[in-house]
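Heads up: the structure comes next, in structure tokens.
Note that this complex is displayed minus one protein chain, with the remaining chains in position.
Moving on to chain A:
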């Protein structure tokens, strides 16, 4: 009896040591993200992806456990700095998150000063990587969106386009880059900047309709802008062959919330809808997302997941090497080279993803078909085609 008791005691002691070990290896990671304010929707979407990454990593890694500490930056640059400083005070070893280049800029400045690696997919302004920080990494960039939009317009073989874009930093950068590349290809392009506060787009679309008379209207903005532009276009009915947008447009949410405005509209899309995941990681991501949020994943969740998984893996490698607190995470991140849900990720010495190229999707009968590039296409492009 005594021998049995002592064996049980040993097993219990071993188990308690194991549990104790697991707690000792719990690593804090900060998520600085807008959960309130004007970017709350996109911030919440990215945060869902981060939470899915934590769940997947903790279940599959076995050795290290990640715990997320979230700080809401309220969609404001000053609050983003405060959020990073708070997270540093909480003892995080790195930061994932950030949305909006104007928030990510100062937040990653603060992280760099504190020696914290910062990884994001929420800001594509070019100056973010021009700073040359060794602690800053992002998995997407303007060039990837630009390639996808120009590639689609090339396929359409258009001769003229009007680019309607928000004056926010990332959208203005992208619009001007797209304009430059199209102009170099001999396409006549007219730019129309709009203030982010604008609600009535009819005067702009009327200028496009009566003065520019383009073949395609290119929209570079955000969800509320797209709805406004498409509404105005539906009223004024300019004689164009296509309405092409960028992020936040070819999404299941837009398809279900604005079914009358979306038919035949194009936007960047990583996946078709309904989503089809082929890889083991993709299936695990989709299952966990469904389990946690009871809905199909979208691109925001996907980006949040990818950036966080890359970071968690780098943290695990640095922890194994014993360099967690001596710059090892940034070094491991810089060495990243792996296939992810958004394609291969490798970072340049400035922290930009060298391989990022987006795809273009089109709303078709309440679904989203990938129509560019041709090797990833899941459907045929409905061209010419507009919602009215």
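Note that contacts are C-beta pairs under 8 Å (C-beta built on N, C-alpha and C of every residue); 3 or more make two chains touch, one makes a residue touch a chain; residues count from 1.
One rule holds for everything that comes next: contacts and distances are computed from a predicted model.
Visitor: Just by its UniProt name, which of "Branched-chain amino acid ABC transporter permease", "RNA polymerase sigma factor", "NADH-quinone oxidoreductase subunit M" or "Putative subunit of succinyl-CoA:benzylsuccinate CoA-transferase" is the chain not shown in this complex?
Guide: Choosing among "Branched-chain amino acid ABC transporter permease", "RNA polymerase sigma factor", "NADH-quinone oxidoreductase subunit M" or "Putative subunit of succinyl-CoA:benzylsuccinate CoA-transferase", the correct UniProt name is "Branched-chain amino acid ABC transporter permease".
Visitor: Could you tell me which of A:44, A:114 or A:188 touches the chain that is not displayed?
Guide: With A:44, A:114 or A:188 as choices, the missing chain is touched by A:44.
Visitor: Decide which residue listed in A:147, A:231 or A:363 touches the omitted chain of the complex.
Guide: Touching the chain that is not displayed is residue A:231.
Visitor: Kindly state which of the options A:193, A:296 or A:376 is in contact with the chain not pictured.
Guide: Answering carefully, the residue with contact to the hidden chain is A:193.
Visitor: Under the stated touch rule, tell me which residues of chain A contact the chain that is not displayed.
Guide: Residues in contact with the chain left out: 36-38, 40-41, 43-44, 75, 167, 192-195, 197-200, 202-204, 206-207, 210-211, 223-224, 227-228, 231, 234-237, 253, 257-260.
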